[in-house]
Structure formats: C-alpha cells, structure tokens
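To start, the structure under review is shown below, and the notes come after it.
A single protein chain has been omitted; all remaining protein chains appear in their positions.
By letter and in written order, the chains are A, B and C; residue numbering begins at 1 in each of them.
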Amino acid sequence: MAVDLLTLAFQRPHIDWHGIAPELVLLGVGALITLVDIVFLEKARPITAALAGLGLLATAVPLLTLAADGTDRVMFDGAYVVDEFSLVMKAIFLLSAYVVVLLSTNYVAEGDYWENEYYGLLLASVMGMVMMASARDLVSIFVALELLSIPAYLMVAWRKRDLRSNEAGLKYYLMGVFASAVMLYGMSLLYGVSGSTMLDDIGTAVAAAGSSVPVVTMAIVFIVAGFAFKVSAVPFHTWAPDVYEGAPTPVTAFLAVASKAAGFVALLVLVLVAFPSASDVWEPLVWILAAASMTVGNMVALRQTNVVRLMAYSGIAQTGFMIAPLAVAGHGGGSADQALSAVVTYLAIYAAMNLGAFAVIIVLARKTGSAETTSFAGAFHYAPGLTVAMTIFLFSLAGIPPLGGWFAKFEVFRVLATAGEPWGYVLAAVGAVNSVIALYYYAALARRMWADDAPDGDHAPVPMTPSLASALGICGIVTLAFGVAPQLVARFTDVTLAALGG
Amino acid sequence: MTALAALEGMDRLTSGEALVAQNVAFAIMAITMVVAALRMVTTRNVVHAALYLVVVLAGVAGQFLLLGAEFVGVTQVMVYIGAIVVLFLFGIMLTKGSFGEDDGVSSEKRLMAGLVGLLVFGVMAAALVDSFEDAEVAREAPSTTAEVSDSIFSTYIVPFEAVSVLLLAALIGAIVVARKD
Amino acid sequence: MSALLTLAASASTAAHGAGDLALGITEGGNWFLRNVWLIPLLPALSFVAILFFGKRMPRGGSEIGIAAVGIAFVLALLTGAAWIDHRDNFHGEEVHAAVVVDEAHGAHGDDHGDDHGEGHGHASLAVHQTVTWFQTNGVEFTVGTLVDGPAVMMLLVVTLVSLLVHVYSTDYVAGDRRYTHFFAFLSLFSASMLLLVVSENTLQLLCAWELVGVCSFALIGHWWEEKPNSDAALKAFLTNRVGDMGLLVGVTILFFAAGAALPGTFGSFSIAETNALANSGALSHTALLVASCCLMAAVMSKSGQFFLHTWLPDAMAGPTPVSALIHAATMVVAGVFMIARMYGVFFEGFQIGGSSINLMAFIGGLTTIVGACLAFVQRDIKKVLAYSTISQLGYMVMALGVGAWTAAMFHLFTHAFFKACLFLGSGSVSHAVHSFDMKSDMGGLRKDMPHTYRTFMIGTIALAGLPPLAGFWSKDEILVGTGGWGLMGGTDANGAYTLMLGMGMLTAALTAAYMTRCVYLTFFGEFRGHGHPHESGPRITVPLWILAFLAVFAGFLNMPKGFQLAPKGLQERFGHFVEPVAGYFPAIHHARPSWSLAIVSTIVVLCGVGAAAWYYFVKVEAASKAAGTSLTELPNGPTTRWPLARMGHTLLANRYYLDHLYNGVVADGTKGPVARLANRINQDVIDRTVDLTGETAVKAGTIVYEKIDQLVVDGAVNASGRGSSGAGEELRKINSGKVQSYAAILFAAATVLAGVLIVIV
Partner (left out) sequence: MLLNQFLLLSAVLFSIGVYGVLARRNGVLVLMSIELILNAVNINLVAFGAFRATVGGEVFALFIIAVAAAEVGVGLAMVLLMYRNRRSIDLTAIDQLRG
C-alpha cells in the first residue's frame, strides 16, 4: 500500500488567487456577517444590510482588476474558467444583488424578519451565482446551482408567520429539487457518454458520438429542462407565479432577475460548450420552449389581477424572448457568439428594468398593503415620480424605443433574422405578435396608475426611503441609458466564451 | 472487508465465477431494492416507509461496493442511513398526528402518478437499451480512496469548498425557518 | 453605413461606373440645412424644461413651449429660405455608394436623372448629415438628418401649426389641472414629429414613429378621469402598435435587402441608400413588395386608413388643440410622409408607374369614400372632422398610390392649414357651448361667433375644394394625377387609374355635402343649446385667422403649369422646390393639368353643396319654421321611418314650401307651361331624387358605421383581445396551485420532449 501512496502522491493544485478573488471576497464578507451576527447579536441588525451591500460592491473590485487584466484564465483542469463572459455575468449578478439588498433593507427590518441571516443567505446565493458564471464542469455547475438555490428556497419562506410565504417556500423547494433531480439524471448520462465531467471533454465526446444516440438526446433534454425550470420557461414555469406571489417581494425580485440570469448562464455554457455539435436536438427544443413561453406567458398575463403574478407571467414571456436566440445558435459561422451576446444583452437590460419595476411595486405596496392591480390605481395622484418611473419600466419591458428593452428585443430579432433559417423567421414572427399582446397588459397597468382613481380616494404620499430611492434611481438611469445609448451595453455584452475558442 | 476484496485471487474481476457471483449478488439486491422501493411509496404506515427506505439505501450501498466504489458505498451508509434516515424519523415524529398512519390517496391521483412513472421509465429504458446495448462493466481494479480524494482536492476543489458554504447556509437557514419564535 | 458613404464619397460626381450608385445626397450645403437637428431639439429641450420648471413659471410652462416652438418656426423659415437657394444653386459633391453589380440590373440606375429633366432643371441634392449612434457586431448605426424638399415643407408646416396650437391652447386649456403637463407633451409631440421628418434612416424613423405614438397616448388620454378618454388613448395606442409591427418588419426586410446589394455589409437602414437601390432595380421585387405591404400596414394604422382607422374618431376624446395637431400636422400625416419618404421602395414594390391598380391606391380610394360616408352620420362636430380627416388622408394615400407624389404632398400641405383651422374652429365653438354635439347644443352660432363662423366657412370651402381656395388646387392636382381623365387634354400620368378618378370625384361631392350639413347644423338655424355663447378671445381667434388666411392662399403656391392666369414664374413653385430630383427618388411622370377636369370637378362639388344645401338650408329650415323650433333634420326625414298618418302632413308641408319656392323663384320669373312643367319636374323628379339620394347616402353611411365600422372592425379588434384573453383563462387553469400537479407536468414534459426528440432526431 505504501508504494501505491507514493505513486499517487498528491499534487497540490496550482491556484490562481487572482482568478478566484471575487469568490474569496464574497466568502470573506459572508463570514464577516455571520461573525458579526454571532458576536453582536441583535445589535448588529442596523449594519448588516449596509455590510452586505458594501461587500457586494467590494466584490466588484477584483472583477475590475480581472477585466483590466483581460486574459482568459483556465483553472483546475478546466473546471473553472474566468473569461469575458463570466466576468460580465458576475458583474450583472453582483449589481442586481446590490439592488436587491437596497430593496430589502427596509422590507426586512420593518417586517421584523430574521435580518442577519437573511443577508448571509443572500450572499451565499450570490456566491453560487458567481461560481456558476465560471463553472465549466458538471460537478461545479451542480454545486453552484444548489448553492444558489437552497438559500433562495429558504428566503422565499422567510415570512414565517405568513401561510402564503410558507406555501411558496415549500412549492419552490419541491419543484426545485425535482428539477435538479431531472437535471442530475441527464448529467449522469452525459458523464456516462464521455467519462468526464469537464464540459470540454463532453463536447468532444458528444461530437464523436454523433447526434443519433438516444441517451445523448435524453441527457440534453433533461439538462435543458432542469435549467428551463430555473429560468421559468414553459412548460417548466408552473412554480413561478405562485412562488413570486408568496415570497417576500425583494426575494421575488431576486428570483426574477438574478436567479433567472444564473439559470441562463448555465444553459448557455452547457449548450454552447458541451453540446455544440448536437444542435439538431437542442435547437428544436429551445424553439418549442421559446415559442411556448412567449405565448403562454403573455396570454395568462392578460388575465392577472395581482401585479406580482403579472410580473411573473411577464417574466415567463420575457424568458421566451431571452431564450429565443439559442434556437438558431447551432449552425456555425459565429451564430453561437451572436446568440450569446444577444442573450447577455437581454439579461443585462432585463435586470435593470425588471428590478426597477419591482422597486416601484415594493414602494407602492408598502403604502397600499396589497399587490392587487386595483390598489395601484391612481398612483399618479399621490406618487407622480413613481408612476413615471413605473411607466418607463413597463414600456421598456414592452420594448418601446428608446427605452432599454427595445434594444434587447432588437438584438433578439436581429439574431433570429440573420440566421437565415425559416424557423428563425417563424420564431421572430411569434415574438412580434407576442410583443403586441404584451403591450396590452403593460399599458393597462400603466393606464390604471395614471388614469383611474385611487381606491378610497387615499392620496396620502408614499413613504420613501433613501435605499429604495437609490435602487429606483440606478434602475431608471440604466434602463434609459441602455436604450438611448445602446453602445454602453453592447460594448460589454459583446462577449465570447473562452472555451468556444472565439 | 468489501465484497470485492473477498473475490480477490479469483483472477480479478473477469473470471467466470466472479461474474456469476456478482450477477447473483446484483440480482438479489436489485429485487430487494425494487420491492422495498415499491413498498415505500405505497405503504400506509409512514414509519414503515422510512424503514423500507433504509433497505433501498443499503441496497444502493451494496451496488456501489459491487461496482468497486468502496468509498462512496461507505459514505452512503454513513450519511444516508446514519444521518438522513434519522432526520426523516425525526420529521415523522415531529409531524405525527397530522396524518396518523393513513395516507389516503385518491385512485385518480395514483393513476396519474403511475402513468407518469411508467412514461418516465419507458423512455429511459428505451434510450438506455438502445444506446448501451450489451456494454460490459469491466473494471480492472476498484478505485482507491486516494484517487477519489486527490481529485476532490485538486480538480474539484472549488465545488468542494462551495459545498461547505452550502451546508453552513442550509444549516443556518433551516434553523431560522424551523425554530419557534 | 456611413463608413460606406464616406468611402464612396471620394468618387467624383462624374464617375458613373459600374457598381457605383448616385444617391442624390450631399454632405455639403448651407449651415441651416446641415444643422437642422436644432429644430427638433428645441421642443425636446422645452419638454424637459417644462417638466422640471414649468410649474414654477408664471404661465405654467406654456411660455417655454411657445418660445421653443416659435424659435423652431423661425429656424424652419430660415431653413426653407436656405433650401430655396440650395435647390437651384448648389453645385457641391454628390455622394455615391458602391453596389454589388448585377448583370441584369446593373446599368439601370444611372440613366435615372434624365426622366426628371423635364421642367425641374438640375437635380436637387438632399443635405445629409450623420453621426454614429452605436455599433454592434460590425454594423454601424447612425443618427442624422436628411433635408430635402418634403422635409423642409414638413418642418414649416409642423412648426407653424404647432406654434398656433400652442398659442391657442393657452386659452383653451387655461385653468386645467394638468396645464403644465399638457404643454410638456405638446412640446414632445412636436419634437417627435420633427425628428421623424428629418430622419436620415429607417431606424431613427421607427424610433420617432414610436415616440409620436407614445405622446399621442399621453395627450389623447389627457383627461383620463373619464373612462372613454383613457380607453380611447389605449385604443389609439394599441391599434398603432399593430401597424408598428408592420413597420418593424418592413424596415427589417429593407435592412437586409439593402445589405445584399451593398458589398461588405449585411444591412443598411439609410433611407437614401435604400430608395436609390430600389430605384436602380438592385433590390429584388419580391422583397420590395413584401416590405411595401408591411409598411402599408403601418401607414394604415398611423394614418387611419380603412380598416385600421377606428382609433382616430375615438381619439377625439383628447383636447381639441391636440386633435388639431394630430390631424393637421403630426401623427396621422406621419404615415403619408413615410410613404413619401420611402417612395422609391413603394414605387417599385407596388409597381406604381404602369399598372392600373395597386394596394396603396385602392386602400386610399376606399378609405376616402368610407370616411366621407361616415362623416355624414355623426352628431359630434369633431367626429365629422375626424372622419373627414380619414377621408382626406385616403385622398393623399390614393394620390401616392397613383404616382401623383407632388399632388399628395401639396394636398398634405394645404390640408394641414384648413383642417387645423376647422378643428380649432370647432374647439372655439365647443368652448362657447360646452359641447361637441351639433344636434343638441349648437345652431345659429354665426351671429354670436362671427370670427369663428367666418374662419370656419373659409376652412369649409377650402376643404370642399371650391376655387380659388387652397383645397381646390391640391384636390384638382390629385384628380389630374390619377391619369384617368383623357378628355380635352388629360395625360401623361403614371398610369390610367380611372377607378381612382371616380372615387376621387365621388368623394369630392360627398365632402362638399357633409361639410355643408356640418356648417348648417353648427352655425345656422336657431341656437339649441343652453346659455349664451359668445366669441372666444384673441388667443383663439388670431390663430384661426392666420390659418384661414393660409387656407385661402396656400393653394397659389402650386398653380398648374400652363395656367394662363398666373405668371410663369409662379407656376408649380411647390413642386419645383419640394419634389426631389435625385437618385433616391423614383422617376415619376407628371400629368398635364386639364381645364376640363377642373371645371367638371367644380361642378361636382357644387352639386354636392347644392344637394345638401337644398336639404338643410331649404327644407329643414322650412320645417323648422313650421315647427317653431330649430330642427336638425326633417321630422319625416330619411333617418326616421315615417308613419302613414304623418306622411300626408309632411308631404303637404313640403309641397307648401316648394310651392313657395316655385312662386318666388321660378314661376314669377317664367310663368306659363314651362313653369308648370318645371314645377312638375321640380316636385316629382328633383325632390324625389334629392330625398332618395339623401336617404340612401345616410342609410349607407349608417349601415357602414353601425355594421362595419363599429361591429366588424371594432368587433374584430375587441374579439382578438377577448380571444387571447380567453385562451389565457384556459391556460391559467394549468396553475391549479397543487404542487404535485406541477411536478407531474415537469416530469411528463421533460420525458415527452426527450421521447419525441429521440424519435425525430
């Protein structure tokens, strides 16, 4: 046995500290919050939110140095990669999480919920997302997914005394676990086909196996299904409206933006790195998911009376748009890069406008105590600024120029139309029809806020806090800026995956 | 002592006797597992269900040993049977009285569940049979714990560290959610 | 795109080699022409300024708006002067683009300028300025200005009408609780329209187009407390969105079609390039046809063409100055202007030069008749004007469809003045009587409101198209342009669109008739409303007089060539300066004017006026006198089914009146058997004919209005809404709330998708 041990002598892996600096900073901040909590107990409550926010911003510093450095770093036998794509996605995660912290600050404090733990979990979840952006092997992706999901399950149930929050938490948990089970089964098959968990190796093996191997097809479908759950694409969307409605609203915003973006990261990486050669499987699959998401999401959104549910279905429809470029990403000639940057562009803009909309919802719901559309009526009379902001976000979501959402949709249509595939055109047409339908409920909500009378004639001003105001400001400025000057976002989202060789 | 070690000297893993013995062991365990699993999802007694789960988990550990994955097998026994099942038993006890022993399921629901289950199995089985046909598991030697740990601490170091964060977060969160206040 | 332009710009003007396309644009030119972006910028800045500081200003921000639009108007005037100089005296470098040479079409584009030679002198180079907006994946997107005749004309019209509307509004919406907000959006509305007018590329045009839509949403729904108003705003917005999708798709098709013809790029949004390519035959006809149809959908919704017009009358819910602005100079003419802008595309796409019918001409013609019929049956004065706008826009679209580009633009120009005049006049009336209902709240206002009455009459005559007011000249040009009149010098147009000529003639008569009705109901008879109406203040009447003045004289700007009464130097001035003669504009033919047609059309108009006047001024008036109250229609009139018993009485009353007329006018003059015969004809033939015509027209109008307009078209819009929302209701049931059903969907969906893909891949 001694001989064995010698021959197998453990080689300490080379660690590129700069490359994993963002994760380490985040880990440090998380540990700090936990320690502060243990040492100071209740006295720490007023500062944890600030600490979490600062920590997220501090994490952006190593991101900047890495971006300035500019080299693609491949670590741990290719399991962990820092490239343009991962840096941009990490930045999106951190900034959206920062806005979520701003949104949570008063919500959590006033609701008398467990505060220190809340931010600890939030940071853990963000860490999972940051890790997801760099993960390039199945184990890392799986662990990152669980790391970002499990704290999220708990945060959804955070309003412990509220039955709806309990219900949402349990549903989210169960559906999440089922989805990851399906995904894991697919991953196990992929491992069986290639004998490796590295996406690069899997890509080679899938290409070698050819496309007609049933297990490869099944693996792809199961994995895509697992992440389609995460991004709430039809028919894996059923959880989203219920969970969005029941969860504390800042957590809903977090799920709708950051968690969805993380799902997209994994989807993009898997599809473009691990199965680029099996496009005949995932192109039709993604096509179905995209068309169904747009259509079902919009149709059901027309019938919603609760703003948060409305946003959930609108989010489902938006998912359809975001995922659409992938449906034509598989026939070479830079189509993958085009789709990649279109999705990333959409994610960045979507994060700003959707978080903004949720910010307004949180502010208004603080006053009215309800998220029914009727309670938003007449908001213009007592909160004109908020109403203008909400209108901007809603119209941006609808894709009206010159607001950010327009450019996002434009990029999607551009990719679909330049692919030169008939199915791409059909999907573009489906998208076009849907964007008309979508405008109806966005505009209806805006109209209600502008035109209707406030319920009970209550025109008392809305309580506003600095953190909510800054969250709104950030989202509003970004939404406008990305629409008016799309090169701002286009410069950052014109990314490639290191492993793609582009 | 593992099952594989017991077969040492029989011309490693490829000899005829070894294969017969392995296949017999597999068959016994597999049948036991399937029966136990079916009982688990159908029994009306929740505690019995937990015990059937133990049988399935032990069977899985046995399969791991049969496949030469000793370390995973041992972990399976320790974590699953030692910890998780105990958690389940606690869960059952703490929620006792909500169902009693009866978990009345409507036949309609059972039918739907059965159909979905069959569908899942059908597609999986068709794909697997078509893809792997009669491929053999022909491992030269069981993997060593050293190999597994080396790879965990080099290639998989990031997820390994992340799991520690995950466990801590789950622990804290679960306490907050489950405690009375 | 612009990289390409600059690259190609180095080629000399003379170089017409293979693969080189003259675009008809130049980067040089007068300062005012190069810096025209200032004009939309001013109202845009004023929008921001009013939003932020308006409430603190002594006049609630309106002074900012007026100042900005006023300066913009002055700039537009200077730009106009600069353009007049530029048009004839500019000799700078023309920009060329390199194109992919196609053997079949290659040389086609170069002989282009020759067609234009006749009458217009040398080419008019549009002044083109761009800056890069953003770059993505190798495509450069630019913003910029393209200043040529139509753009300058629109700048003048928009700024002038907008300025007058601003001034007018200071009185009209005085005291409104959202006074400041109103002026802010008025400014933004003007800015969007001005931006649209000078857009250099289709993407910029699209953005401006959407902005116009959003502003109209805000302005139509200005008084959103009343549900119909906000509903109308939403309807306007949604109907427009349908067309916007058409625009989006059309622009995209053109983008890629142009890209295929230009080497080294995969698309171009440039209007000049796209048009020039279309003219040169370098673009596939199918692409152009499909793009034209898509763009046509956009025009139909924006410019209220049948059957996407239903939002327009509803949009009357907005404040009247907004209606005036929307109908005269901004929103609705955006569609017409877009056709004019992309005329190269439409000309080739619909094969306007040559065939005798096409989608555009047909839709325009249909709209013009439908709109005019509908205008008959409205009680609301603004709705009469709204349907009249639809009808007139149909005229313009029809004109463009038959190739009479200049005539269409000229009609747009004159129509802006008299329609604005009419709308503002109706606003003045409603200001006085607090209602828009002609039948119940107006009548006899000519004594109380002399200024409004006179200007309204001028607008009416101009709209009806009686010489020598503005409407006559432009309408006549359109009729000539159809090329359907070969009698005694007709002509050389792009095709023989006889059907369109007929439609135009019919509409001319209908227009004259419904406007006569409108004038009668509003200003004649006795006052039927409450209170004592009196004339509006100077801030309302002065704009009215200015517009009335223009409604009289604007027509002289384009007197037909060969019109002996006018000096030669004044003939076709409008056409000369407005119609581009350049690479990006198609070679269109110009119909010769025809005296005979002018006379015939005038007679047709007079018939329309006469029939309506007979009915209202003669018969209704008499019935009113008989009844002792001010009636709005005959008690046994065509719209009511008369019971048998009353029939005799009415008949008597009629006869009595006709006898009176006969005695006074006919019999006293002629006497004898001739007079008797004339009397018989009068009673039996003419009277019946008038009655029958009136009855038929009104019935048809009512049927169209109730059955088609409100039921079918509106119904379809609503039903599609209900349909998708019903589907939503069904899909909603999937979310039963049971987590295990969700799980079943998840597992089943994953497996079924896997199974299906395994089988098909």
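Assume a contact is a pair of C-beta atoms (placed from the backbone, for glycine too) under 8 Å apart; a residue touches a chain by one contact, two chains touch by 3 or more.
Everything numeric in this text was worked out from a predicted model, so none of it was measured.
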Contact list for the unshown chain, restricted to visible chains: A, B, C
Residue of A:L154, A:L394 or A:A471 in touch with the missing chain, whole complex considered: A:L154
Chain C residues touching the omitted chain (full complex): 732, 735-740, 743-744, 747
Residues of chain B in contact with the chain not shown: 19, 22-23, 26, 30, 33-34, 37-38, 40-41, 46, 49-50, 53, 56-57, 60, 63-64, 66-69, 71-72, 75-76, 79-80, 83-84, 87-88, 90-92, 94-95, 98-99, 103-105, 109-110, 112-114, 116-118, 120-121, 124-125, 128-129, 132-137, 139-140, 143, 147-148, 151-152, 156, 159-160, 163, 166-167, 170-171, 173-175, 177-178, 180
Contact footprint on chain A, counting only the chain that is left out: 138-139, 142-143, 146, 150, 153-154, 157, 160-161, 163-164, 166-171, 173-174, 177-178, 181, 184-185, 187-189, 191-192, 194-197, 241-243, 245-246, 303-304, 309
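Basically, only the chains that are shown with their structure count from here on.
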Chain nearest the overall C-alpha centroid of the shown protein atoms: A
Whole-Å gap separating chain A and chain C, where each centre is the average of the chain's CA atoms: 46
Chain centre separation (chain B, chain C; CA means) in Å: 74
Mean-CA-position distance for chain B and chain A (Å): 32
Set of chain B residues in contact with two or more other chains: 123-124, 126-127
Shared interface positions of chain A, touching two or more other chains: 214, 217-218
Chain B partner contacts - residues on chain A that touch it in the complex: 4-5, 8, 10-13, 15, 20, 23, 27, 30, 34, 76-77, 79-80, 114, 117, 120-121, 124-125, 127-128, 131, 135, 137, 139-140, 142-144, 146-147, 150-151, 154-155, 157-158, 160, 169, 192, 213-218
Chain C-touching residues of chain B, taken from the complex the two chains share: 109, 112-113, 116, 119-120, 122-124, 126-127
Chain C - residues contacting chain B, complex: 740, 744, 747-748, 751-752, 754-755, 758
